[in-house]
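Sending over a structure as structure tokens; questions will come in a sec.
A single protein chain has been omitted from the complex, and every remaining protein chain is retained in its original position.
Labels A and B are assigned to the chains in the order they are written; within every chain, residues are numbered from 1.
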Amino acid sequence: MAQPNHFRRFMAIWLLSSAVITPVSIILLAPVIPPGNASVQAAGHVTDNEVLLAMSIPVLLLVVIYLVYAAMYFRESSGAVSEGPAIRGDSRVQIAWIVITTALVLGLAGYGSAELINDGAGSGQGPNPAFPAAGKPLKVQVIAQQWMFTYRYPSYGGIETPHLVIPDNQLVQFNVTSIDVIHSFWAYQLGVKADANPQQNNIAYVTPTKLGSFSIRCAELCGIWHGYMYDTGRVVTASAFQSWINSQQKKFAPIAKELPPYATTYLPTPSGRGT
Amino acid sequence: MSATAVSAGVTVQRPVWRRLIGFNLLTAVLLGIGGYYLGWFLGHQVKGPSYYYEADVDENDVSLMLAYILGVIGFLIGLGFLNYPVARMFGRPASLREKEAEGPSRYFGLCTDHKVVGMQYLIGIGFFVFIGALNAMLIRVELLHDTSTTFGPNQYLSLVGMHGTMMMGMMTSGILGPFANYFVPLMIGARRMAFPRIEALTFWLLMAAGFILVSTVFFGGFPTGWTGYEPLNDQAVMGMDSYICFFALVGTSMTLLGLNMIATIITMRAPGLTWSRLPIFVWSVIGTSALMVLAAPTLIATLLMATFDRTISTSFFVSAGGGSSFLFENLFWFFGHPEVYILALPGFGIVLELLPVFVRKPLWGYRLGIAGMLGVSLMSFFVWQHHLFVSGINSDLRPFYMLSTEIISIPTGFIFLCVMGTLWRGRARFTVPMLFCMAWAFNFLLGGLSGVFLSDAPSDTDTHGTFFVMAHFHYTIVGGLVFTFFAAIYYWTPKMTGLSLNERLAKVHFWTMFIFFNTTFTPLFVLGMKGMPRRVVAYATNLVPLNRWVSINAFLLGASILVFIFNVVYSLVIVRKPAEANPWHSKSLEWQTPTPVPVNNFEQIPVITSDPYDYGEPLTPRAEPVPAGG
Partner (left out) sequence: MAEAAGSAELAQVPAVPLGVEIPPEPPEVGSRQLFLGGRMLAGSALFFFMAFGFAYFYLRSLDVEHMWKPKGVSASEGWGAAIVIVLVASGLLAVAAGRMMGKGSRAPQAGWLNVALLSLLLGLAAVVLQCIEWSTQSFGPASGAYASVFCGWTALYTLMVLGALYWLEIHIATEFRARRHPAPHSDIADPDRLIQPGLDAAVFFWSFTVGLGILAWAILYPISS
């Protein structure tokens, strides 16, 4: 039987196509990979996704090309039952596979951890962040309740506003909490997501780098109107932020007196049904 | 318990009315209803009618809980499950009602024949999964529009919750229930399961659970999705109790199913069936069962805590009383993650079991496959916080959970290597079961790789709680489990029914399902990346076109299932073409028994001399050049 050397042929096809398809698709996709570059953290996520793509496209191609190859060459086209070679394994292939996948996985985990340790990558880190971002942050408290977000600025007298405005190129520390059930504060373009838990403070860092608005969504099921719990925030220049916060201080001065003093958490309102 | 002393009594034909009295399904339903109202009544005696929210709604969790519990107990009594325990309590050896009944009626009651239970499971689970699929279709109807149109927000959430919970609850036993119950004893050369009554119990518990979950529509549904997060759970109306009760019963059923499987496989293998000759499907059953035995009790405990919170005002999860919502999240996912591998592992087993038959080669890398399955089972207990990356729980442990989650890819990769190695230089016949196995490899690969994206905490910050996650798990569950479920159906129907399914319709089913599955769920990755949150009725307008596309394809996917159902009705009810004895020329033990399989399976217990994969022509040293393998 003049069998072609399937192993070499397949490897050649795979290596070649990976070498072409992986960089091409990453280059093509790079501009559209969410969440974009509206903040340092978001840009980090994009890089992260690129790394993941670079790892997974070859794996994807390996299996998919193999399946197609097998369907083309390793079939009994007559449909009759005929026996194949009784190969039960090959320890070299197995060892190579184990080594390579292990290396990939460790590499990925290492890279992801490095990314995370940098500044928490915009995700909620609980009350005592293990991976704080460097710099002096502007604190903004996000208070979630069924079914809206409100925001308090502790360094501006703890005023509470219904809108989120933050200055650009400034490290912002979101202190996310809830006064009833679990919600999740998700600023899509900024690459920030942190659950709002009752009686818990959840800190996330972000450094916005682009002026403009970003959408805010509740990302954890919180009851009937969860689907309508969204909002829009704005990133403005530092001076615009100053004037905005001053106007807010004036506007909400009467209400500010009624507010409970600023705290990291507030006593949850008793759950809806009582007992 | 296995020592059943059965007297083979002569059956006398009795009048119909007389046969309706006794331990059967009718009695069970009546007692179930009776128990339900008794519980309802008692609950109101204990707690009194209480009115919240709207004045015309009677919100009394105690009474609904009691109603469900007593209802289930009544149902089980009616079926005759208490006869044996009560008899033993008085020292009698076994109740006489336990023997295998005759005729079709044995499919409608307590039957301790594992083959009957397997068929019962297949039909029962199929029924409830169909309901789950209908829910999915309704979800897609609503998501045609970016605002609430067909359903109100509360109805939508109930639909999502019912869909997710029903599917998860039923599909956990989706392969173990029908196929492991039916075929594990046949594959290992046993005549029954280790605990036949428990085997029957697992099935009927599941059925009771299914109806309880459906009954949630009468109590306002539940707004929490399948995860049931606290404290929303505590706040929710009575429909939540249906969810709790459903999952607790499913958990009980799972625990017992797993326990029974392991005891059977360890103690009842035929002589000569050493561990290294065990069919790989049986190994996957072992892995799954171990997870079931250990993970499901945690779920039950968690749900009991939730019940206590809702009924007797404890505060496990309510922070005003010293509880914490984190506790629920941790406990739920400690169960929840093993649960997803309970879904995936039997699929691995089916694929590796079927491939050698159609490729006419031995299973490539048998030991590697086992290592993969057991590795996955073990690892799955150490990854649960990857569902909680942004929750603020133990955020300093995230690098660990990231690593452990990604490490699971390694044993999962073993399965892929086995698949590829088995295909290597095979003589594949692309019959329908084989096609479903190939599709598994493609779908699960996409699902698994998207899981790797999720396991990366920085990347998960964007995708958590979006349709990306949703696409991930539909790729792993529908693409991974449901496809192998159908592979198993097509593969084993000739054995289970003695009839063959129409090949042409089956191919139509496969191709439509494969194509529309992918066209439905691939765009969801994009949708998720673009910011489509889960469990919402209202979403951003720019996502409408993609969502419409997905919905339309989902309907087509649903239609492909109708092709399957048509095929079943057409081939098994109308045409009834007898199947060949061993249509796939399998060497596995179950195909060597006559069809229909006799009640005692084997007249004589066989002696096993090799593993079931000795296909293929012996290798002559020269013929095969060395680089053989994937």
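Throughout what follows, contacts are C-beta pairs under 8 Å (C-beta built on N, C-alpha and C of every residue); 3 or more make two chains touch, one makes a residue touch a chain.
Note that the coordinates shown come from a computational prediction; the quantities given were computed from them, not determined experimentally.
A.B. asks: Just list which of the chains on display the missing one touches.
C.D. replies: A, B
A.B. asks: Could you tell me which of B:L38, B:L82 or B:A301 touches the chain that is not displayed?
C.D. replies: Touching the chain that is not displayed is residue B:A301.
A.B. asks: Which listed residue (B:G118, B:G220 or B:G323) would be found touching the missing chain in the intact complex?
C.D. replies: Residue touching the chain left out of view: B:G323.
A.B. asks: Considering the whole complex, not just the chains shown, which residues of chain A touch the missing one?
C.D. replies: These residues of chain A touch the chain that is not shown: 199, 267.
A.B. asks: Give me the chain B residues in contact with the hidden chain, please.
C.D. replies: Interface with the chain not displayed, on the chain B side: 1-6, 8, 11, 85, 88-93, 99-103, 106, 189, 191-192, 194-195, 255, 258-259, 262-264, 266-268, 270, 293-298, 300-302, 304-305, 308-309, 312-316, 319-324, 326-327, 330-331, 334, 581-582, 585, 587-589, 592-594, 596, 598-600, 602-604, 606-610, 612, 614.
By definition in this document, only the chains that are shown with their structure count from here on.
A.B. asks: Go ahead and note the Å separation of the Cα centroids belonging to chain A and chain B.
C.D. replies: 30
A.B. asks: Flag every residue of chain A that touches chain B in the complex, lowest number first.
C.D. replies: Residues 1, 3, 5-8, 33-35, 41, 44-45, 48-49, 52, 55-56, 59-60, 63-64, 66-67, 70-71, 74-76, 79, 81-90, 92-94, 97-98, 101-102, 105-106, 108-109, 112-113, 115-117, 120-127, 129-131, 176, 180-182, 184, 186, 188, 191-195, 197-203, 215, 217-228, 267-268, 270-275 of chain A touch chain B in their complex.
A.B. asks: Give the list of chain B residues in touch with chain A in this complex.
C.D. replies: 52-53, 59, 148, 153-154, 156-157, 223-225, 227, 229-232, 234-235, 237, 313, 318-320, 324-326, 359-368, 389-396, 398-399, 402-403, 406-407, 409-410, 413-414, 416-417, 420-421, 423-430, 438, 441-442, 445-446, 449, 452-453, 456-462, 464-466, 529-531, 533-540, 585, 614-619, 623-625, 627-630
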